[in-house]
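Only one protein chain is missing from this complex, and each of the others stays in its spot.
Now for chain A:
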């Protein structure tokens, strides 16, 4: 059994705004094993980015408030740490890959220096060794002519190449945990695939744990070991990739799977959507936050928040539908069809 590297317990993050207190993250629990990839999925505003920034304590305070909870990294709680103590963790133990490579590099600093900066900050090495390591990293992330590229500025790189640099920076101090906040969202599809391949390869070689934030379920299926589905600042379903893709239990997960475009769809079949919009997190609704958009909502969904029901050893979902007294809802046809498709493809791949 691999060792647990990160444990998040009942994390709540609020933001003070003029309109009121925004409950952006409302009690999130998850853990992460060494060398494992956890994907956090959800639509915009579901709190997945806030959660990932919160892990590195990158939430500006104010307006952000750590209302409750613990972030146990190798058993040490990060929440009470000062900014100074945190700076020893950032970049060194936990590193982050940002969403937009066009803006996440300093435009007026040479790429090489942006990499060595991290190494020199956290490791006791000479400048020459740091440079050697930086060129190694550039080679590792697949940048051709690394010696030449080392002395160039970010504007001399393409988007995909810049994201490789960002990854090289994240890897510079050999972090134990890598948080990738939608690392492929700003890139086009072919580059996306290359970056995902690169990240998988890195993980294979270095046994780094990865938290992968995305709203793209295609990406999730590709990279993740486990998946957490977030909605309105809470994790609503949590399980292995197989659990989530082949045996989804939460109606929101059904909605997400159903709204994924697929090449096998009939040409005249409309792209499915989840009706409505996410709830206002200044005044979170009573009961289940998803109830208003849930076509299977029951009376209790408007009254009481559902607990996490355990489906199997690895699979949990937060919906009243799993209560023994709840009516048995069959999987929606579109989702069932989708799953059949996956199984067929999986069988093909196994042949």
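Just so it is clear, contacts are C-beta pairs under 8 Å (C-beta built on N, C-alpha and C of every residue); 3 or more make two chains touch, one makes a residue touch a chain; residues count from 1.
By definition in this document, contacts and distances are computed from a predicted model.
Q: Pick from "Thiol-disulfide isomerase or thioredoxin", "Fe-S cluster assembly protein SufD", "Oligopeptide transport system permease protein OppB" or "Carbohydrate ABC transporter membrane protein 1, CUT1 family" the UniProt protein name of the chain that isn't shown here.
A: Missing chain, per its UniProt entry: "Oligopeptide transport system permease protein OppB".
Q: Of the residues A:15, A:30, A:66 or A:98, which one touches the chain left out of the display?
A: Answer from the full complex: A:98 touches the omitted chain.
Q: Which of A:118, A:256 or A:311 sits in contact with the chain that's absent?
A: Considering all chains, including the one not shown, the answer is A:118.
Q: Using the definition of touch stated at the top, determine which of A:13, A:54, A:169 or A:321 touches the missing chain.
A: For the chain that is not drawn, the touching residue is A:169.
Q: Sort through A:88, A:127 or A:148 and give me the one touching the missing partner chain.
A: Among A:88, A:127 or A:148, only A:88 touches the chain that is not shown.
Q: For chain A, enumerate the residues touching the unshown chain of the complex.
A: Interface with the chain not displayed, on the chain A side: 56, 58, 83-84, 87-92, 95-96, 98-100, 103-109, 117-118, 121-122, 153, 155, 166, 169, 173.
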